[in-house]
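Pasting a structure here, questions to come.
Of the protein chains in this complex, one is absent; all others appear in place.
So, chain A:
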Amino acid sequence: MEEIDSIIFCTLKGIGCEFSEHETSMTNIAQETFIKGIIICLQKIQPTISIPHTIPRSMSARYQYGITVADACKVRSLKVGYKSDIGYQTILYGDIVDMRRILMFLIEKLPKETENIIEYKNKRFTIIKELKRILSYTRQTLDSSSLSNYSFVSVPLDTGISVPGHKRDCTPAEWRNFCINSLKYITEQPSDMKYLIPSLITLNTKRLLNIYESKLNSTDNLPKSRIYHEKIKTSNVPIISTHNAIDQNKIVNIIKNEPKESQELTCIEELLTQNCELKSLILKERSSKENLLAELKRLEKENTVKVKSLNIINNPEIISKLKNKIEASPDKIKKMNNKWSKYENEQILILSQLNAEINKKRANNNKLEVVYANEKLKLQNIFEEIKKKEDIIKICRNDLESKSNYNSRSSYTQRILEIISNIEKQKKEINKNIMETRLVQKDINSLDGKVERCFISIDELMFKVAKKDDIIRKCYKLLAAIHSNSSSIIASVKQTGTIGREIKDLEEQIENENPHQATANIQKLKQDLELVKNEQLILLKKLKVG
């Protein structure tokens, strides 16, 4: 039952039923979670079932709720069709057995994962197909165009249109002049035609977002455009023929700009070279400065040392002190030497002791090494022996196995069993014999009694009659003799029996003693005894002689 409970528990968890902390098994599951589990199962089986997960509070609503849940379990059209008896009472007040039965039924009815996978796969398959179809279509259309891809790179363009409300950096007249004379047509503005479309799109978007870039181009070109304007005026070219004006402007532009540019270029080159030279000079100067600073520091240090030494030399007190110190120094050296010699001796002693110890330890070590080597050899020998013995064991085992008449354990057991059965048979026979002997014993006893009683009665009768008749007196005497003889016979028979038993015991004893060579020992003892007796006699004779 526990296994079933665990399966139910796991499946409910798997389909998304939540359990609180203390609900660890089916036995302590709350009624509400049980109902929730049933509803989740039902919804998994039939997604169209819509039953709220929370149990209503009022009792009537609760009964209704139980009825709907029970009905949902019963209804066959909803793929469920619970066959056993079920009602609101089983839902609301069901015991563990009912709960288990319902949940097992519902779990069996749960849609299997494989079905889901197949459905999922089918869906995915259709989506992939659709995607492939679309992709192939777009690819075809793209392939038909012989153009290669272009990246969306935009460059700033200018339409020349002034929007009211947006101010430029220049006056409107200047801007107009620039537009007339210098501004290119929009299709000629980008350096590469592939930038045209992205740039146009970007331009529109920028304007929509109210972004106006700083008019670098326009401001740069404004002074130039002014010059051009003046030039145009002076050259008296009619502005109406714009085409000519543009051409002339171009020429003027080229003429005016060329020398200037070349001058500027040379200037810039010169400046660049100068700049580089200056940079290198600065670097050199920096390195030399660092070197000089380092030297300065060194010199300062030397200087301080020298100043200190000069101070010392100039001061007579210090000199006298130093002289005293110098004079005292030989004594000090002597003292120190003495101390040193003492210390040295001590240390030498310690060293010699240590050396001796080390030597001892070395000797010990050597001994131990020798022992170790011996032990090692022994161990090796033992190992070799073990190996040999193992080999022998193996060989023996092989032999044993290879031998055809080797009986396995079963044969021994069979034999043992046979012996046991024999013993049992013998036991039975012995018991039989014992019974027979007992019977015989009884018969003998009864006969004995009979004989005794007969004898007594006859004895009495004969004794009474014997007084009157001589023959009977003889008979009586004979009877007494028979009785005494027979009793003696019986006694002798008993004696023979006991003797026979004794004989048997003795024989057994002899048999036991035979292996111990008792007879030989007795003979030896006898001989020894005789020798001892002889010696005693000799000694007694000596005493007598003495």
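For the reader, a short list of remarks on this structure follows.
In the analysis below, a contact is a pair of C-beta atoms (placed from the backbone, for glycine too) under 8 Å apart; a residue touches a chain by one contact, two chains touch by 3 or more; residues count from 1.
In this section, contacts and distances are computed from a predicted model.
Think of the chain that is not pictured: of "Dynactin subunit 6", "Signal peptidase complex subunit 3", "E3 ubiquitin ligase complex SCF subunit sconC" or "COMM domain-containing protein 3", UniProt labels it "COMM domain-containing protein 3". Of the listed residues A:I55, A:L110, A:L200 or A:V465, the one in contact with the hidden chain in the full complex is A:L200.
Although one chain is not drawn, the whole complex shows that of A:I67, A:M104, A:V155 or A:I186 it is A:I186 that touches it. Here one chain is not drawn; of A:K44, A:R62 or A:R176, the residue touching it is A:R176.
Touch with the hidden chain on the side of chain A covers residues 141-142, 145, 147-153, 157-161, 163, 176, 179-181, 183, 185-187, 193-194, 196-198, 200-201, 203-204, 207-208, 240, 242-243, 273, 276-277, 280.
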